[in-house]
Every structure is written in C-alpha cells, then in structure tokens.
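Data first, discussion second: the structure below is written as structure tokens.
As you look at this complex, bear in mind that one protein chain is not there, while each of the others sits in place.
As written, the chain order gives the labels A, B and C, with residue 1 at the start of each chain.
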Amino acid sequence: MSTQYNVIGTRPIRHDGADKVTGRALYGADIQLNGLLHGAILRSPHAHARIKRIDTSKAEALPGVKAVATAADFPAAGDKIVDLGEGATPLSYIRGNVLAQGKVLYRGHAIAGVAATSAHIAEEAASLIEVEYEVLPCTLTAPDAMKDGAPILHEDLHMQEFGKKTDKVNNVADHFRFSIGDAEKGFEEADLIIEREFHTSTVHQGYIEPHNATVLWNNDGRVQVWTSTQGSFVVRDTTACILDLPVAQVKVTPMEIGGGFGGKIPVYLEPVAAVLSKKSGRPVKIVMTRKDVFEASGPTPGSYIRAKIGAKRDGTFTAAQAYLAYEAGAYPGAMVGPGAMCIFAAYDIKNVTVDGYDVVVNKPSTAAYRAPGATNAAFAAESVVDEIAEKLGIDPVDIRLKNAAKEGTQRVDGPKYRRVGCVEVLQAIKASEHYNAPLGGPNRGRGIGIGFWFNVGLPSSCTISVNADGSVNLVEGSTDIGGTRTSIAMQAAEVLGIPAEQVHPSVVDTDSIGFTAVTGGSRTTFATGWAAIEAARDIVRQMKERAAKLWETEPAEVNFENGVFSKNGKSMPFAELASKIGETGGPIVGRGAVNPRGVGGSFAGAIADVEVDPETGKTQVVRFTSIQDVGKAIHPAYVEGQMQGGSVQGIGWGLNEEYYMDTTGTMRNSSLLDYRMPTALDLPMIETIIVEVPNPGHPFGVRGVGEANIVPPPAALANAIHQAAGVRLRTLPMKPSTIMEAVWAK
Amino acid sequence: MKWFDYQAPRNIGEAVEAMTLHPTARPLAGGTDLLVQMRAGRRTPDLIVDIKKIPELNQLHFEPGLGLTLGAAVPCYRIYNDSAVSRAYPSLAEVANIIGGTQIQGRASIGGNLCNAAPSADSIPLLIALGATARITGPSGERTIDVAAFCTAPGVNVLQPGEILVSIQIPPTAGGARYLRFIPRNEMDIAVAGAGVSVTLSNGNIQSAKIALASVAPTPITVDASSLSGAPVNDDTLKKAGELAAAAAKPITDMRGTADYRRHLCAVLTRRALASAIAAAKESK
Amino acid sequence: MERKVHVQTTINGEPAEFLCEPRQSLLECLRDILNLTGTKEGCNDGNCGACTVTMDGRIVTSCLVLGVEAEGAEITTIEGIARGNELHPLQKAFLEEAALQCGICTPGFIVAAKALLDQEPHPTEERIRWWLANNLCRCTGYDKIVKAVQKAAQEVTL
Partner (left out) sequence: MATVYLPTLLRPLAGGRESVQVEGATVRQIIDNLEQQHPGIKERLVENNRLKPNISVAVDNEILPLGLIESVNPDSEIHFVQAITGGKN
C-alpha cells in the first residue's frame, strides 16, 4: 500500500535558494560588526611536545594587537564528563584541544590566540609568540601506538573495558567486545574461511568552508556567538562549559554553513574568540586557514582492521570475526564502536565476535564523518565477501542476498533489526540496468558493496505560527546544510494541506527556539521533521477549534482533509480559516518538541565501474550508481544529492584522499591541491536508485539519508579494481602507485 | 602576510631599477605561485614589482621562419586562444591548458612557471624539448640562455639581483612535440612525473629527438637522446626512449610517489609522448 | 613607510574605489572593505574556486589577485550576475536542478559557468567538467551542477 501525498515526494525550489545563488546568504565568515577585530591562532609545529614556557610579550607589543589568550585564560574549572553532542567526553579533553595545556599532542594543536585590527597583524603577532618546547617522540598509527614502549600521549589514560577502568596505560582508551553465538564453532562448520588485513588512512570531510567563529562578550556579561556549525546548542553548551558560564549566558546564532559532514560539530575557535573579546572589549572573528582545517580540525580515523568470514560451499556465512583498531587522534573517541557494530551489519550471521580498540595517536583529534567508523569497516568486510564469492563462484549480489540482514536478524551488539531494506537494496542492484550492462572496454572492472548506518533520533524543537494570508512561519533550530529547511517545511505543509511554498522556514538562534541537537546522524529530516509534524498537528487542532466556533459545533465534529476543514457540508480551506483567526480568538502558534523513538537504519549499495591504466595504475571511475533505502524520500532531488555527494566522498576516500604524514607527524599534503579531493573532471554522472522501505517508526516513513551512502564506495571500487587489474587492494587510498606496486608484486 | 610595497612599472628600465634597489623584490606576473609562497612565509619580499604593464613582457608574436616570442607575463589562456600560435605549437597550447584550472590559466604565465623553477613545472620540459631560450635583462644589460640551463635548484634560477625574464623565444619547429604528465586527478594536480619530447623525422626514421623530464630531479632535466638519432620509428625505439628517460631520472620518494614508481612513469610517459610527437610530426608534413 | 593604496576600479558595472594595503588580496578587498561577501574563501591558494570572479572578462581566483591589481580593471562578482530582480538562467537552473546543498561553492560555480556559457553556448559535458575543474564542491558530487549548466545552456540559447 502506498500512501498518497500532496507535498512529500515533490521537488519544490528550496526556500533559501535565491539567497544562495546570488551571494546574499550570510555564512559565518561573512559577518561584519562595528569594531570587529580579527584573530589568529598560534599552532604547534611539533606532533608531541611538552610546553615549557610561553612568552607573549612581543606579540602584545606589536601595534594593532588588542589581546592575546592562552589556556591560562580559561577558568580552572575541575574536570567532569560532559556530553555536548559528541558523546561522553571529559571536559579537560575538549578544553585541552581548544588551547593546549602543558603538552601539545599533534602538529597544529592550538596554543594561543591573538586579536588585532587586521588578520595580517594578528597572523604576524601569533608568529611573535615564543614557545619553548621539549620535543617528545610521536606515535602515528594505531598498531604502533599500541606497542610496548610507544610514546604515551596521556599518562593518566587507563584503558576502559565496558565502563571499567583497567590498570593498562597503553594509548588504548577503550577496548570492547561484541559476540553472538559461538564464532569458533561457526568457523568449524565453514568450507571456506578468508581472513585479511586492511589499513585505511586518515581522511578529512573536506567541507569547502573553513571553520570560523565571531564572538562578542557583551558589557552585560552575555556572550554572543556567530558561527558556522552543525549544532548551535552544542556550541552554546561547549562554550559555556569551557568558560564556566551558565548555558543561557551564551547565545549562539548559527550562520549559513558551508558543509560539515560531521566535522563541524566540535568546537575549536569560539572559546578563544570569547576570551579575546572579553580582554579587548570588542567583537573578535577568527577564521581557520585551509592548512589549519587539515591540521587542526577533526578528520576521521585511520584504521587497522582484520576481518574473517567463514562460508559453506553454498555461500552461507557460518561465522565472522573482526579486530578493529581505530586512530582517535590526540583524544579518545575514534568511533570504533559504530565501526564494530557496522562491519557485519549487512549480514545475518549467527556466530560473530568483534573486538574494537580506541587508540590515541599524535594526530588531530578525530571527528565524525558521515556514518563515522562504518566506511573503514565496510571496506574490510565487503572485500572479504567479494573474495569469498569469487572463490565459491557465486555472483556477488547473490551471495549477499543469501546472507542479507532482515527484520529479526540479530545485530552483533545484541538487538534485532526491525524493518530494514537490505534485501530491497540488493534486489535493486541486481535488477538495475547498470549491473547488467556490458563493461564496454578493456582494463575495466565492476564491483559492488553494501553498507549500513544506524541513523539517530535526538531532541528537536519547532514552532509554527499561522499568518492571515494562509501561509505559516516555521521556526526551527537545525542548521541547514543541504536543504533541510525545505524537507522540514514540506512535512509541515503535508500535515497542513498547503503548498511547501506557503511555509516560511527560519533557522534561529539558541535564545529563540527549544533545544535542538546537531544536524548530523541523518536525523534532521527525521527528527526536526517530526517536530514540525507535531507543531503542524497542533495548528490543525487549534484551527479545528476555530472552525468549530464559526460553525457553532464541537472541535471533534470538524474534519480536516487535504487542507480543508469541513462539517456537514460546510467547508473552509486552510487559507480562508487562517484569515479568520483574528476574529475567532487571536494568533495561533503550534509547537512541536520531540525526542523520538522509531529511528530507522538505512542500507546503501554501490555499483562501480572502473578502468585501470595497466601501465600507470591510475583508476578512472567510468560509471557509478548509488542505491539507498531512504524510507521515504521527502524531497527526492535532495535525496539524490545526498546519495551523489556521499558516493563521491567515498570515491575520493577510496582512490586518492589521505593524510600523508612524515615520520615527525607533519602532514605533507595539507592543501586542497595535494589532498586531491575529486574534481568535476574526475567523475561520471552519479546515478541513483532510491529504494523506499518506509520506516514504521516515523509518521511519513522517513529513515534519514545523509550517511549510509558513503559506506559502500571504497569497497565497491576495490572489488572493481580487482576485476580490472587482477589485484586486491587492502589499503586505502588505492592510489595509482599502490595499484602499480600491487601489480608488480603479483 | 608581511607588509610589502607594490609598484607597477610601465617599462623594463623602471622594473630593473626597482628590482635592483630592492634585493628581496619579486616580480609579479600571474601570482599563482608567488602569492601562495608568500602566504606560506616561504618568500618575504619587501617589494612586489608587477610586470604586467610592460609591453615587451606581454608580447605574443609568432613569425613563421623566426619562431615565437612569448612575453614573460603572457597568461596561459592567451596562448591557447591564439589560433596561429596553437597551430604552430599545439604542444605548447596544450601545456598552457593543463597548468592549473581555468581560473589559474587566466593569470598564470609560462614565464612565471619557468622563473618559479619548480622541479614539477609542466611547461619547462616541453620548452627544453622545443629548444627554447630565455631572454633576460638586468642592470648589466641583456643576455640569452637556454631554458635547459635556467633552473639551478628547487625554486632557484639563474636570475641575478635586478634581472628579470623578458621573454621566452621558441624556434620554429620542423617536427612534432608533446608533453605528457602523470597526475592522480585529471586536472588541478602536480606532476608525479612529466616528459616533454620533440622529434624530427627523416625518411621515416628519427632524425633527432629531445627529451626532458619533470618531477624526477631537483630541476627539470634534459635526457641525452642522441642515441635515438637515425633509429627507425617502431616500438623498440619507443621503448628505448623510455629506458633512456628512466635511466636519466633521479627521483625521490615523497607524497606524490615513490622513486621506483616515478622512474617507471618516466619510461611510460616518454614512450607515449614520443609516439604522440612522431604522429604529430607525420601529420605536420 | 606603510601606506594604503587608493584603487579605482569597476565592480559589477559600477565605478568603485577603495583604500587597501598592497598585501590584501582582491578577495579580502571585496569581502572586508566593499562588503561583497558573496565571493567566498575556501582555501586562499587558488585550488577551490570559491572566490572566483571575472577580471577583464577572464575568470580568476580572487585570492590570487592583489587588490591593487584591480586598478583600472573590470570585476564581476556573484552579486553582479542577476539582471536586477531577475535571476540569471544559470541561477534558476541551479535552483531547479538542486545543484547546491550547502551553497558555499555556488557563487564560484555560477561565476565560472557563466563565463563558459558567454563564450561557448553549447559546451559538451566533458567541456563543462574541464572548465569547472578549478571549482571544488564537496556536497553534490557535481552531477547536478553539470546538469544545471547544461540546462542553462539550453535556456540561454533559446
């Protein structure tokens, strides 16, 4: 049964569109204020060092310099565990990452901030700050950092095992194990067992807009922040926490945001700008350079993974086992948990054991990146699955279908899936024109991969007020990174029976809306959309009361369908009733505040065709299709856009992107020239197949679409390269030299 | 960026005077390398001399029989948009079209690419293969040297204090030429290795060939290709050319590739570039 | 003696003048002095194209142009693309094709694509991709951007 919708599933022009194609939309760095000072950050040239002394006197003496800040300017509030939108973290780690205290833990680690009358003066002043270091040996990969005798980043960091502090101090912040069934026994039942090792490099989200923050510490003590962030309330709460202020003393105005992908959840600049503003009495703007973004924001972890799967001759998987060690960067939190929960998430395997290790290394503290942890894991699992299919002579889609996760399949961390679309995604791959098309040339190969992401719920707030002209104003707190103003407004419009264009959405500051969690976890269309649905339903309820007044009946007697209120032959469209709200009782404001259950995970697949130059190892993606179960596509064009964007990030991750670190922990390619994200010329059109297995937990069946699509591409590319060049690459990125070296080694 | 002053002289004399008075001064053409280096603190001139208003440095003049005068400040797009130049030197037009992207080509000049003296400079191997010379002027007058001898170390060239590059002279070509580079992306990338090749043919054999390489030594280097003279046009000769290039290369391992991989690429690129240059030479007859 | 320089130029068809330091890029001058913040900074080294403007008819990355070089030049920024209240066909096509997500790269893409269509009304897909290789987008995977340019190309020639 398919539900008929009026607005959902259509493709209206986004509400913020005109501003964004004319240059009028204001992003964080665009803000101009009277008396604005410009800030710069002094960053560590060493990957690991003790700070012996900081002397800021020369910087302070430079004409034009108005304030200098170091960690000593932060309140000495005690340590505590805080959950500020990035998971539970000791405050000392968050604060220590904003400005280093005692030790620098990675090259680029912030040490001091300067505010001056121009950005050039601030930059010059920062270079005049003298820091005396005791340089320490550094450790850069998870396997190295776990070795006995490795340099220790945090002397007080004891390994945790499911909430228990052990006495081990070995750069491992956390070890956990998931197990279901009996893996050992499962492997005994297998006819074929494949176990392989994989390495993936640190990669960056690569948003085009650098981090920025502008702060005014006002004379009344309130701190005003303008910034580009995925979560204005995260910025508010983190800034308040670091500055030891009550949360409501900080007001955050989210500016338009130039991409985030998980990387614009952490706070880097706001507390520094706040201290500089307090000291100078003027607003202070700090914008990261691109080099800062690479060296000192939060890339996503590099990893070492061992994956093992056992199968019977008919392709049935009998057991699986994995070991994952992810590089958290300077502070714990490598997202290895989700990686471990996702590695075999696409399969119904009865006997599974997975061990995960969260390892600190002398690299920037990692942050989320689209389905964090899952892409690394799927690269490993899907490569092994492909090898099993090849050895058993089974079609790669068929072997996945045979083992596909479905409703009732037990996840490795325990719970069973509710309704999910893994099978439907695989069937869509199998039925696609692409999968059945000829490859069309020599040195070509085709590979597939599938992947999973949980998606999340979390709190969201929304208010809607009715205008006399029949339109409504919708106020929400989710920063709009990819058209969510519209996907949220469309859900309200659907409930109200009015066109999407009759909803005017605004994303507002933290004083003006209830708490709303980050734009992340594919949650915004799901959860803030749900808040909008609730607010719209509240409007309908109140409007029925007004209609009842007009018709001298009870509200329960009034029907509402397709935007028309009716009772016994009398009817009134939404707009007409809206014009009468003044005379029937005054303004109508609806509210929705949710912390929803019913989150629906999303499966995605990819089909990649590549051509590999046998003499240079260069891979050209010649055709690519992304397939995803999105539950229900509210605005299909932006759903396709998410799938295409996630796919291309996955392609970049698979083929060329990496943090190329030298042995001293210096990233040698910290520019958009050398980091090599895909350009328009590197890609074909990205085809999309939207699969809709409605999420029974959401009023319109939404699952969320932002993340699962990045998970399969590197694996699909690896499998395609294997077919094209005859080599299995188990290291990301699969850059030309790596492919060539594999060909030579064969 | 540190403070600097800016001058935009209208003639060579003023430019040389300014450059002589300010030993740290840098000439500015497209600025696509210079401004990046200054922001990174790698160069800290106290004066920028914008040379784009000097007529001689904006010359783009092709004279059959005499060759091409390419002013040092001529931006790349003017080369490939000039039909006479593109016809006479298709390989040069192609190189101008692969240096940076469209926006970069609106500013960057071949002269700047040469003066920047990067080992990876895309235009230099081709200029060497085409037998180009550099016309230099300075406080003690004018001189001309082979482009092959222009770069002396990474980022360092033969220009003495006060000297500027006026133009690049490219002789008329009788055969074919081609520059090929290897980059992991399809544009907007720095050569992992590059090979510039020119060739003339005689009675179906190679009369003479020139080969130069990018990104495999501290400067662009010339490969001794004299042994190819008189060789027949066939796969063995192409392969031999590749081997000569690989043997001449002195690559290092860095973020762009390993030494072995780069040496291998030299052979592949040289072979492919020579084949392409031979095809062009046949066509031009 | 550190003195600012007086620059007279033309921006979006109107005469403009400003005082700048020689070390300020055209991008900084547009954004911080003239408050034309539609031109974005993504990398400040010419590799992302977010700061693309036209200068005397050619597209350039304004981060790699000094403000003082604008003397006597004609500059067009994203703010000068719409015809009064009417969006340019490229701007319309970007909206209709959903060719933007976060929108930070959009001004650069539109300025660059307009320069292409102005000189070549019927570019192939390959040509569009080649021309726009200096403009990075991280959200869309370029698919819808290329399609929007193709669509606008049809509209422009109608």
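Following the convention adopted for this analysis, a contact is a pair of C-beta atoms (placed from the backbone, for glycine too) under 8 Å apart; a residue touches a chain by one contact, two chains touch by 3 or more.
Just so it is clear, the model here is predicted, and its values are computed rather than measured.
Touch, as defined at the top, links the missing chain to these shown chains in the whole complex: A. Considering the whole complex, the residue from A:Tyr5, A:Phe176, A:Phe515 or A:Trp551 that touches the absent chain is A:Phe176.
Among the residues A:Gly96, A:Gly231, A:Pro396 or A:Gly646, only A:Gly231 touches the chain that is left out of the figure. The chain that is not drawn here is touched, among residues A:Tyr27, A:Trp217, A:Phe294 or A:Phe454, by A:Phe454. Residues touching the missing chain, restricted to chain A, are 81, 83, 85-89, 161-164, 176-179, 230-231, 234, 262, 265-266, 298, 333, 335, 337-338, 341, 366-368, 372-373, 413-418, 454, 456-459, 517-521, 523, 595-599, 697 (touch as defined at the top).
Convention: only the chains that are shown with their structure count from here on.
Chain contacts in this assembly form a complete graph, since each chain touches every other chain.
The highest number of C-beta contact pairs joins the chains A-C. Centre-to-centre separation of chain A and chain C, using mean CA positions: 29 Å.
Chain A and chain B have CA centres that are 43 Å apart. Looking at chain A, residues 120, 673, 678-679, 681 sit in touch with two or more other chains.
Shared contact sites, meaning residues of chain B that touch two or more other chains, fall at 1-3, 101, 186-188. Chain A meets chain C in the complex at residues 11, 13-14, 16-18, 20-27, 29-30, 32, 118-120, 205-210, 256-261, 287, 289-290, 481-483, 635, 637-638, 640-642, 644-645, 647-649, 671-673, 677-681, 683, 685-686.
On the chain A side of its complex with chain B, the touching residues are 120, 123-124, 127, 615-616, 618, 620, 655-656, 660, 668-669, 673-674, 676, 678-679, 681-682, 735-737, 740-741. Residues 2, 5, 21-23, 25, 44-47, 49, 52, 55, 58-61, 63-66, 68-69, 71, 112, 115, 130-135 of chain C touch chain B in their complex.
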